[in-house]
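Note that one protein chain is taken out, while the other chains of the complex remain in position.
Let's turn to chain A:
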């Protein structure tokens, strides 16, 4: 994604809003700055083999062939069930109902169930459609919190949350600090501590937002911890949002536990505080299609979210296409299985490659990236040194990776490295470069 970095204008011109002139859009962080270097000098196997390799982009490009093959073999499925593309077009082009196409919601519910190995049921009537998880997260924040309130989010977290949850909503994020001493797992202590911090700042805590599997850790959250987080939310009578956008990218089905399973196991007791965000951007590799959903166990939230989704509906032609594709159970089961396996292999490849270069990663089991530990080679264990190392890697090694500080990691030296947005060949080139870099350092 190419983002132009604009000169920061300090004074508002001709009266724009406070939101417009703030920098809560977050685009000045290094997470995005690396894009510029990549944009100016992008790697290409043939035309620019010494260019910057993009490893800061959590995209899933490993399974496109499966989607393309499906479309080739099922032309009728995407043509509104008739022999030409045009029939049914009119009906679809007119469909702007914020409930969303029923066939689409059914297909999504079924897909979400399959990802969870049938361990949780999803009702199509609780699915609210939004243009991407970006919109879903913002929308939920508008519904669950007032300006000035706080959401607790375990660190490290996806940098986009700073914009998505705070920018236009006026809601604050209070970090729940996690560290490597226990593999960055969320602890009750950390939750309580964050809650107190919010209170001390006179912020009313409205909810906890977890990402499971985690971005940037690339690991699923254990059942016991999920239960603990849910218990914490219950004890404080606050909401729990579970962003499960990477649920289909867990390397093995059995390792991912969804909050939905926990609720189902307790017969949905006290589930009104729980809301799940999902999207097809990662699992299906379709970020351009803007397919996000909110699944809430709270009727009022479903109704309100649906009304708000008017600002951000999914294109009806995209709903139609996906309804067809995702209703094909044979296809989806094959896809989920194959995609998982390919991601696992990629993960293994990068982790082994980094190990050979002398770099450890957090043990991961999901997602499109690994969480790399460079703290041993930091000159000093602080943020400045982490950023210095990041710049070095960007300009010398020509890899754009994401520094942990942009993810609000409290421990300097960790980096998120994406592996699924490139070919295996390119990944090998990247690993070779890292290898050489580390060798040069040892020599020095």
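Brief remarks on what is shown
Keep this in mind: a contact is a pair of C-beta atoms (placed from the backbone, for glycine too) under 8 Å apart; a residue touches a chain by one contact, two chains touch by 3 or more; residues count from 1.
Following the convention adopted for this analysis, contacts and distances are computed from a predicted model.
One subunit of the complex is not drawn; among "Sesquipedalian", "NADH-ubiquinone oxidoreductase chain 4", "TBC19 protein" or "1-aminocyclopropane-1-carboxylate synthase", its UniProt record names it "1-aminocyclopropane-1-carboxylate synthase". From the options A:314, A:336, A:372 or A:417, the residue with contact to the unseen chain in the full assembly is A:314. Across A:29, A:114, A:220 or A:271, the single residue that touches the chain missing here is A:271. Against the chain not shown here, chain A presents residues 1-3, 6, 9, 12-21, 25, 27, 59, 61, 64, 67-68, 71-72, 75, 78-79, 84-87, 89-99, 102, 121, 123, 131-132, 134-135, 138, 142-147, 149, 163-164, 168, 206, 237, 239, 267-273, 281, 285-290, 297-301, 303-304, 307-308, 310-318, 321.
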